[in-house]
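The block that comes next holds subunit A.
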Amino acid sequence: MRTLPRLVITFATGMAAILSLVTTSHAEPLRVPVLVPITGFLSLEGTSQKNGAELALVGTDVSFSVIDTATAPEIAINAFERAVDASDVVSVIAPMLGTQMLALVPLADEFGIPLITVSGTAKITELGSPNVYRFFPGDAVVKAAQARYAVEELDASRPAIISQTTAYGQSGRAALEANLRRIGTPPVFQESMDVSVKDMLPVLLKVRDSGADALLLQLHSGPTALVIRHAKALGLDIPIIAGSAMHQPETAALLEPAELKGVCAESGSSPVSETSEEMQAFVDAYRRSFDREPDAFALGQYDGAQMILAAIAAGAQTADAVRSHLQTARHEGLAMTYKSDGKGNMAHSAVIICYDGTGRVPQIVKRYENLTGVLLD
Partner candidate 1 sequence: MTGIALHIRNLSVTHGGVAAIHDVSISVLAGETAVLLGANGAGKSSLLRAVIGLASSTGSVSLGGTDISQCTTEDRVRLGLAWVPEGRRVFPGLTVAENLLVASLSRHAERQRKLEEVFSLFPQLAGRPSDHAWQLSGGQQQMLAIGRAIMAKPMVYLLDEPSLGLAPAVAESVAIALQQLASGGAAILIGEQNAGFVRSIADKTIMLRNGQITTAPADQGQLT
Partner candidate 2 sequence: MLLTQIALNALALGSAYALVAIGFVLVLNATTAVNFAHGEGVVAGGFAAVALAILLPPDIPIPGLLLLPGVLLVTALLGLAIGALAYLPIRKRPPISVFVSTIAVGIIIANGLNATFGAAPRTAPPLIGVGTIEFLGASLSRQSLAIIGITAVLMSGLAMVLQRTQLGRQFRACAQDPEMARALGIRLTRITMISFALGTAFAGAAGLLLAHQFFISPSDGGTLILKAYIAVVIGGWGSLRGAAAGAMLIAFFEVGVATFSSQPLAEGLLYIAVLLVLFFRPQGLFGEPQQVRV
């Protein structure tokens, strides 16, 4: 870990940003609207997104307003149209809901405004748009980490998958299955289920009957905790490697530490697990500002917003300039180093966290750095 250089760079870019804004003294501030779901079933993740962006942008000369996108595509478009109905919009923090991103990408192309998101949905960077920038490892990255950890580290040979019937669940499940097949351990069982499902006994019984030796989840926060609780109650004693929803402190808060014992999850990062100084500073600032624990979505969005600030600091005053910075620059964020793979995938590393049964703060047990190889260039 190159802690010191990173700290210096972050500080320097921050200072540079402030200085450049002061010196150029723009009449109209540059705008980075924050369009995230803060109502509806994705509001937990959306609020993290909002907080991360806010933490980065508050106190800078960049002007931002938060607009709720709820869960439907047309509301996201409304929010976008509303947000870009002003001059000097250089970038938009865009919702992490895949469906909404799919709706926003054509608009972003039309307006030529880059979208910064932490959505994991694989498809959004496969549309050939130059305006999508993902500051969270996509499904291709985190699902590879999740599959590899189960197979390589936990010696699973008969994995089972439970996923959600939402956009998050469906695209994650597809990536997970592809990764498992690639490493020669196709899933022995898979089922997807609605977010409203209460009782997980039926699906867990089927997992048990399938003879699975590891359970991989791609579920939202509540259902993830439900599966873990009900699996423990059932006495289903196989390792559970959950999706990134598990790393959120709100998810862990739903369960007793004992229930969490042995549970692992993939994530882009885990701010509460890190001990480095700058990460501690971030965590403290986050707690002070929002009275909650930060998660990887917040951190990813924070890093994304910081990269925009860095672009502005480097002289970018228009959306086009910000975009070309995003396309080419390398950004040392708090969670990881970001660099575009040419399609807008900025994050290439993932972590695996596990709970030891004594508390609700997980340990990082494995880091998968640069899974795509992009950072080597």
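If you want to know what made the cut, all candidates are chains of the complex that A comes from, given by their letters.
The working rule: contacts are C-beta pairs under 8 Å (C-beta built on N, C-alpha and C of every residue); 3 or more make two chains touch, one makes a residue touch a chain; residues count from 1.
Please read these numbers as outputs of a predicted model, since none were measured by experiment.
Note on subunit A: across the options 1 or 2, its touching candidate in this complex is 2. Of all the residues in subunit A, the ones that touch candidate 2 in their complex are 38-41, 43-44, 46-47, 165, 191-194, 196-199, 201-203, 205-206, 221-222, 225-226, 229, 233, 235, 250, 253-256, 292.
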